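Have a look at this one before I ask anything.
The other protein chains are all here in position, but one chain of the complex has been omitted.
Every chain is named by a letter (A and B) in the order it is written, and numbering of its residues begins at 1.
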Amino acid sequence: MSGHFDDELTRPLEGASEASSAEGSTSPEVGRDEWVARHGERVTHRSGLLGTLEARFRTVPWWAWLTLLVAAACLVPAVTDSGYVRRVAFDTVVFMLLALGLNIVVGWGGLLDLGYVAFFGIGAYAYAMLASDQFDLHLPSIVAIPLVALIGFVAGWLVGLPSRRLTGDYLAIVTLFFFQIFLTFTNNGDDVFGHSLTNGPNGILNVDELSFFGWSLPTTTSQGQFAIAYLYVAVVLFAIVYVALRLLDDSRTGRAWRSLREDPLAAELMGMPVNWLKLLAFASGASVAALTGTLQASLVGSVFPQDFAFPLLITVYTMVILGGAGSQAGVVIGAILISVLLEVLRDPGDSRGLFYVLVLLGLVGIFRLSRQLAVVLGATVVLGFVARAVAGAIDDRWTAGVPGGGGRLAGWASDWVIVPTQLAGWIPPVTYIGLIALLLSLTLLNGWVRIAVLVPTLYLAAFVWENVMLAKPEPTRYVVLGAILVAVMIVRPNGLLGERRVEIV
Amino acid sequence: MDTFIQLTLNGLTLGSIYALIALGYTLVYGILKLLNFAHGDVVTVGAFIGFGMLQLLGGSTDPAVPIWLLLLLITATAMAGCAALGVAIERFAYRPLRDAPRIAPLISALGVSFFLAYSLQLLFGSEQRDYDAFSMAGGALFFKGFSIGAVHIPLLRIVVICAAFALMVVLWFLVNKTRTGKAMKATSFDREAAAMMGIDVDRVIVFAFVLGSALAGAAGVLSALRVPTYPSAGFVVGLKGFTAAVIGGIGSVPGAMAGGLILGFAEAYTQGYVSTKWSDLAVFVILILFMLFRPQGLFGRPDITKV
Partner (left out) sequence: MNKRGGLVIALVALVAATLASTAGAGSSAAERLTAVNCSGTIKLPLLTPLTGGGGPIGNEQLSWAKYAAKTLGPKLKLKVQIVGGDTPVEKGPGEAQKVAQKFISDSQVAAVLGPATSGGVASASKSLAKAGLLHISPSATDSSLAAGPKAKRTASPVAFFRVVGGDYVQGPTDANYMVSKLKAKKVAIVDFQEPYSVGLANAAQAVLKGKGVDVTRLSTSVDTTDYSSLVTKVPNDANVVFFPTQQPEDAQTFGQQLLEQGKRATMFGADGTNNPAAFKLPGSYVSNFAPDISGIKGNKARIAGWQKDNPKASLGSFGPPTYLATQVEMMAIAKACKAGGGSIKNRASVLKYVRGIVVPNSILGGTFRFSKSNNEPVNPKFYIFQIQKNGSYKLVN
């Protein structure tokens, strides 16, 4: 928390509560009831390795985070010369920017904006219209980019207007409708009173590449590879946005947003311009999203309505929620984690590795290095060999299948998991639903019963992963994202690095 | 005139299904003040359960049982399956968040919605599933029926509309005449006071989810009898159902029924008389205006924030 409040501001209060600041390392914070804050601390502070790690993370100043991230991004070209990996790095930065923008609305403003991706789309379309043959406008980027950010801001302001009257779920649904309207409009925009604005489903093609001072940045190298310059442009944009938002968060407005989120009613009573604050949060988020849209449109060189679909919205939401709404470093980490996760799930070999590593880590996290862990692991391994031997004895075809994808683990997995040559139609639904039922029931059990149920659950999970999910990366990704959203909300609603939420008691 | 009658019929068919879905939203919202984003996907799951049952019973052209029993069985299975699903969703995704800030269960609901839609796609692929009611009983469902003027009203539509209204009557009875129904009303009025009066709030909430999800299952089957279904269909369906609930006044049971019908008619008439191309846009804009200027809907009471 040290980055959030200036020393100047906290100083006058320190004297007032000398006794409490002496006993603990945390100093009291402005605007917080101390007992409540301590309560939050007790609830969220965790012991053990993870807790220490988290406490350490929180004390790293924000500019160190930023430098580290920028450095990591700049390291990418040295690590790999694959255009694909570089492109993935670019996409990750785009996601980081999107998460930063959404964090303003959800994390700071506390407003559920389900139309967020539409602003990304508006930015991309605005850039495409300002810099392509569509209207024969070819504005230089130095003009187009700020203009698009402004357009995004205005659009956000307009869409945010309903937020003056609506709260929570009503606002969510209005913004979701706005998203649908955006899609309908771009899809049908090829004939608006006889004029083609958006070219409809065929999209706007041949969008200009970025150009600065008459110097244009080609999107690909002469060999067709992703041009690394775009990664650098994205990183620079990211750094600018990050610093700007940081300053905003430390300003009066930032503090006002926080109080607005914690208790809008109290904030209003204290004389805060609640409506104005909400609109500002909405518009700033939209502006960041639109800015990001220019990056996307200029690199890809085309925009289509289908580029801005609902799954993208959920992806960005998962990033913000997992990282911790309200914390800039958190949402950026969330964006990196999810972006890497989605890439890893693309390839069956990698996705298998990830699965077993995560399961192992999860077990170690739950049981620590205890006897129970050994029992669970041992029993699962034995169960696997027994089950496979039994299945093989009944019918050869039950174990003759080849697990999908390559990877070092594939051979090992095929000796342990049952992989039939042909899956009967009923197997995927039955095992999948069974697995979910077992997983859910685990949350209700404890003691040795839980361990007894855990062992077959683990084996069933391995079976389902190898046979059902590996082969279909696309639905698997989104199933995983959905599960992360629910699990994070229940287990740790403040995400990895989110602010301690102060409950009003 | 014929066009008008035909469009009205279209609107009535659509609207009765929207109303069933809207009821699920309204029941849950009334008690938990939670917008259950996953409800639309429960509808799709219902359609898929019905499809599975139809295959088990021998398919549409050559079913093992008479046609009326076939329809009854697939609807009943879908309703039972969805009710179980609804209970599980409530128990594991919403109950732990009951006292959290309101944004938390909303995000959890988004996650559940996504999880359900893509689980269906994972297990069954993204192909469209067609009940093929056209071939049931040699096409009787399509070609039998009666006529108003030049407009033919086929048996299938009569079945769909009547079933939907019958279910709504049953629901009305359950909510207004049974003890649990009355407990539900009391809980929706003031949860804490109801708990103090000795009402088991948990049970009431589960009951609301059972009713809402069972209706969703029925809605899934009834709509899939007429048009093919696919895993991600729940998104749009849920959006429409929720809108219907809002128009009628969320939390109000008769409101949801009225809202569903109004939405169905609005859609049919805009497509028929205004434009098919921009009809979605027109519907969405009207709804946003509705939410802005009369957020409590037609039958709802204004939401007064208690401090």
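Keep this in mind: a residue touches a chain if its C-beta (ideal position, glycine included) is under 8 Å from a C-beta of that chain, and two chains touch if they have at least 3 such contacts.
Please read these numbers as outputs of a predicted model, since none were measured by experiment.
Engineer: Among A:Phe95, A:Trp257 or A:Phe308, which one is in touch with the chain left out?
Structural biologist: With A:Phe95, A:Trp257 or A:Phe308 as choices, the missing chain is touched by A:Phe308.
Engineer: With the full complex in mind, choose from A:Asn103, A:Thr184 or A:Thr431 the residue touching the hidden chain.
Structural biologist: Counting the whole complex, the residue in contact with the absent chain is A:Thr184.
Engineer: Can you work out which residue in B:Gly46, B:Pro63, B:Gly86 or B:Pro154 touches the chain that's missing from view?
Structural biologist: B:Pro154
Engineer: Residue by residue, what part of chain B touches the chain that was omitted?
Structural biologist: Counting over the whole complex, chain B touches the hidden chain at residues 3, 6-7, 9-11, 13-14, 121, 125-128, 130, 134, 142-143, 150-152, 154, 156, 223, 226-230, 232-233, 235-236, 267-268, 271-272, 276-277, 279-280.
Engineer: On chain A, where is the contact patch with the chain that was removed from view?
Structural biologist: 56, 59-61, 63-64, 67-68, 70-72, 74-79, 81-84, 86-88, 91, 184, 187-188, 190, 200-203, 205-206, 219-226, 228, 296, 300-304, 306-309, 311-312, 346, 472-475
The rule we apply is simple: only the chains that are shown with their structure count from here on.
Engineer: Note which residues of chain B are touching chain A in the complex, please.
Structural biologist: Residues 34-35, 88, 91-93, 96-97, 100-108, 110-119, 121-124, 235, 239, 242-243, 246, 277-278, 280-281, 284-285, 287-288, 291-292, 295, 305, 307.
Engineer: Can you list the chain A residues touching chain B in their complex?
Structural biologist: So the residues of chain A in touch with chain B come to 106, 110, 112, 162, 165-166, 168-170, 172-174, 176-178, 180-181, 184-185, 188, 265, 310-311, 314, 317, 321, 428-429, 432, 440, 443, 468-469, 472, 474-476, 478-479, 481-486, 489-490, 493, 501.
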